[in-house]
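Every protein chain except one is present and positioned as in the full complex.
Order as written gives the chain letters A, B and C; numbering starts at 1 within each chain.
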């Protein structure tokens, strides 16, 4: 049962959160993006075994999105921070 | 030595000490014509069919831990082919047909029990979506029956038809040929078969890198030395991303924990596999008498084979909503596999971005039921370098063309 | 002109050491504008509860004018206020919510899941107050009725 430190609300239990995928910046403008690049943006994942950069939402709490670095083997939460803050 | 009742009797008279090893534990040779990474059901089946169908003899399977120890040994053992799209129906039904002959083919009883797989509908809307799926399957040549509430109750009287039911049962659909099989026996059967045809199954042998020259794979670095290979097949499920990384490319795969649970063993009481996507659970009773049940994925990426408590309680709550009589039964054990999930819940089969390397992965929650087909199609790729027509639609390129095979969307229920 | 009646969601649930009642606040407003310390409560009547950066819920027990800020939405009828009081109230909260009561001193507020539903939770004098979306109120009150029987 993960204990995740929401950057606003502090440590909260796992059911209050939703995993939102791996953070990725969308390639723009649409007209100049190849099918392969667009497919990679939509579907390809780093899927790291170990420290992994993730997007999460404190859906059951303040509803804010934040970034988390989490170890996908030990589930240790290495750090969480507000989007845009020091990545 | 052939397995049979007579052989059991003969061996019984001499203290059962005459049985040969089911497979050898050979030292890895320096080079093979084909090397398959991943000693689970898919990898072992591919090695078996390479030797059996394509007559190849210099084949190796490299397994990081003990054979059959990954998802093959951690799933809820359901086999079925009730899929929506023709491409999916063909691959899963090809697997089911192979399963139907597998005990004889491998001379190893995999205990295929075709007791029927029943999906439940909990609203009129569910019934309409179910009719869409059933018709798709019938058109695909998969025999399934749409049942109304009365028929479902006759099939599984233990189900919750009580007045206070939060998810009243409006009906369902059943594939009679679906059922369960003994998961370990599938891995062991294929391992014994492949070994008997000269395949080297090398356990405790972790792949640490690939030797790639000119865009083509030449060999593999392992914890037990370097191995040269004419062709390399990857069947490592949840670890597909890790292996791809070693070979210098990425995959459209996210690895999640998928939990499974068993209850204490009881006398026979449930004779069908029951799946209720709406309450997030599916259940069957093993031949030893345990209820074997599971549900949806844990909702964040993980390589830890344990699973989390919230999803476990959600699955148990779903099981009890469908079977109130089970409330007093006790949970005996809980564990998880690491499944490789694609966006469209369909597998990736075909050449990898590195020449001479081939992929059979992305099966997500549905890998066990597809083992024979995944193995056969990987063998075809490794032996011929070309797609079999059943595997072509599942090529990695679909994530560039956008031509996905989205079973979840098609059937409108997570499967 | 018809005088349309207002139907509040009302309930009172009692058990040894526990009283759960609904309150009808005079006003509730969802406000975006000036920020406040996260997860705190400011003021007595009306008072403000932090919801998100730059967003708060203003609650008035007695009639008060709408707050003045950049973006104000009247949600008086949209949230039902449930008050839980009594020596066993912490036991009841512990049945529905993973939050540590110690992380909710006077002056703090928290948005969390109670019986799986999003609520805003905070202390109000000796009581604990909880706001829940109106459509879910009857289900949650049914949950309270059933849970409260465990205290008998």
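General remarks:
What we mean here is this: a residue touches a chain if its C-beta (ideal position, glycine included) is under 8 Å from a C-beta of that chain, and two chains touch if they have at least 3 such contacts.
Assume contacts and distances are computed from a predicted model.
Protein name for the hidden chain, per its UniProt entry and selected from "ABC transporter ATP-binding protein", "Peptide/nickel transport system permease protein", "Na(+)/H(+) antiporter subunit F" or "Sarcosine oxidase subunit alpha family protein": "Sarcosine oxidase subunit alpha family protein".
The chain not displayed here makes contact, within the full complex, with A, B, C.
The chain omitted from view is touched by exactly one of C:21, C:40 or C:76, namely C:76. As for the chain not pictured, it touches chain A at residues 1-3, 13-14, 18, 20, 23, 25-31, 33, 35, 38-39, 42, 55, 57, 59, 63-65, 74-75, 77, 83-84.
Residues 1-8, 30, 32, 54-55, 70-71, 73-79, 91, 94-95, 97-102, 115-117, 133-136, 138-140, 142-143, 146-147, 149-152 of chain C touch the missing chain (whole complex, contact as defined above). The set of chain B residues touching the chain not shown comprises 3-5, 7-9, 11-13, 15-17, 19-25, 65-66, 68-69, 73, 86, 103-104, 107-109, 111-114, 123-125, 128-136, 138-141, 146, 158, 162, 164-167, 182, 184-185, 188-189, 203, 263-269, 279, 285, 287-289, 305-306, 308-309, 312-314, 316-317, 319-321, 324-335, 343, 400-404, 406, 408-410, 412.
Heads up, the rule we're going with is that only the chains that are shown with their structure count from here on.
Averaged C-alpha coordinates give centres for chain A and chain B that are 29 Å from one another. Multi-chain contact residues of chain B, defined as those touching 2 or more other chains: none present.
Contact of a single residue of chain A with at least two other chains is seen at positions 15. Those residues of chain A that touch chain B in the shared complex are 1-2, 14-15, 18-19, 22, 35-36, 39-40, 42-49, 52, 54, 70, 72-75.
Within the complex formed with chain A, the chain B residues making contact are 239, 241-242, 250-255, 299-304, 308-310, 342-343, 399-402. For chain A in complex with chain C, the residues that touch the partner chain are 8-10, 12-13, 15-16, 60-64.
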